[in-house]
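Below is one structure, written out as structure tokens, with a few remarks after it.
The excerpt is restricted to a subset of chains, each kept in its original location.
Chain IDs A and B follow the sequence of writing; residue 1 opens each chain.
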């Protein structure tokens, strides 16, 4: 029994592993945080995601998860994430119970605890995909439930399936994860995705990270220290063109207005500072790609969309494959 | 043709009844109110619920209701009840059309009658599960529809599937319904569930009911008179410990803040008066159980959850089996 940041993993009998998945496999019990995955587990999940890509493209409907029921328990709406998970489940022949109204379970009037709601919903389903407004809610749910929990975002905390699909996309687009150069651009202070991505990239060798952001939303010291202590080279730059010309991946993010409160002047200044446009594309290498977690505003101009290096809609699609893979692994195992 | 409180029931040819279901069977046309069920029908429904328990536990997906479509027409949200019905339908291979927005059908701007909405929705589905804010709405719907209607709660009126699952849970946990002692605790004045439960328990022999509630939410005379005239012994008590030591079932309920309006002082006094905690458990008999319709606040302390006599999450799960049974009976018959 291996405990990894409080998330349960169990070593499996490797003799029963499917061919091509060499090495020790871990049973996935829950998907709670990006940190729970080591390099080998990531690699194994990505192999399953590739299989899912084949299934989605070459058949009208797999029956792999036929008879299984997933509950999407969303305490705040996130149509994009919810549809991605529900599509993943249905593409594998599974069924879905949906609620975007889960706050009603624990409303002020009723005051039910998250734990009680989970105990009720686990009686109706085989796996719970949960979105919550409070950091740590997914871990609490997993501690209570006897069925798998997938964290689909818990407040300012974690959104591990986004982190996985980001790394998977780099692997699919660039063909490797060791030795890559990645520029993280935009809101690095509050952006949950770039923080998780930086964390996961530290698991690979010879990675170089460039931080390009307006001063008010610079990457915080905890991630910088983490990278340094894990031997990842990083530097801050104010020159997007220079960074773009060197990188394999330019990962742009949206500057979130809601972080600036009354200071709309600071927001307007920050959001216009680093735009990915044709000029940026022109200096990028031929094999490099532009990524973005979506939704985008105007931090990538629409003229970029036509360029084959614009990878952000493929990235969104990869979210489907990653989620198919996780559902398969959590419900059926490797 | 037997008319029972306005709900249609048709005597069936008993020669075709499945073995083990002796006696006259009635065809279920709709589920509108707890009063429509007699002792024999309850017993037959419970037998089907037991079969559903086997199906749910031992297979990945029954196909019993494959090709059938259930519409959940909710004029007010009730995530818990909705998910339970939708899970029941999907566990049997059926499909679901969902709306928690049904008020839009009859919004002030549009003003469509309930009858017109029902005539529209019955064209799209095979059975309608309806939640409404007005007492009597389900009966009106059933009078209009040519397909079965299940009442999933109509305002202060009825919530018959909750009543059925409560009685089923007592039967499953205690092993009998005749000769039992039941303590009803908490909000007995406004609690729809305890009123329906008292009504149904009157169908069994030698039942004794104890009412334990703050003065402001005491059981009303209509139920007391009904019990007396049906030969059910009852008494009011202010001593929860004494009642708990005698009962087979301690049925706790939530004191609802919304019943007290501005008088939050009365609410606070009432809600703290009768709490089921370790001390109560300590005087309860070994075979006895604690039930609760959920959601709970703090009227049962969480320390009770670990005790095998805490039956409230099993009770919620039984709601699934009862609803599977009703869907099967309404769509396929006995």
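Simple rule for what comes next: a contact is a pair of C-beta atoms (placed from the backbone, for glycine too) under 8 Å apart; a residue touches a chain by one contact, two chains touch by 3 or more.
Remember, it's a predicted structure, so these values are computed and weren't measured experimentally.
A.B. asks: Of the identical chains, 2 are shown. What's the total across the complete complex as given in this file?
C.D. replies: 3
In the analysis below, only the chains that are shown with their structure count from here on.
A.B. asks: Quick one: how far do you have to rotate subunit A to sit on subunit B, C-alpha fit, nearest 5 degrees?
C.D. replies: The rotation relating subunit A to subunit B comes to 120 degrees.
A.B. asks: Need the CA-centroid distance for the pair subunit A / subunit B, whole Å please.
C.D. replies: A distance of 41 Å separates the two centres.
A.B. asks: Quick check: in the complex, which residue numbers of subunit A touch subunit B?
C.D. replies: Counting only subunit A, the residues touching subunit B are 66-69, 71, 95, 97-99, 101-102, 104-105, 109-113, 115-117, 119-121, 123-125.
A.B. asks: Can you check the complex and tell me which residues of subunit B touch subunit A?
C.D. replies: Touch residues, subunit B against subunit A: 59-61, 77-80, 82-84, 86-87, 90-91, 98, 100, 257-258, 294-297, 302, 313, 316-317, 320.
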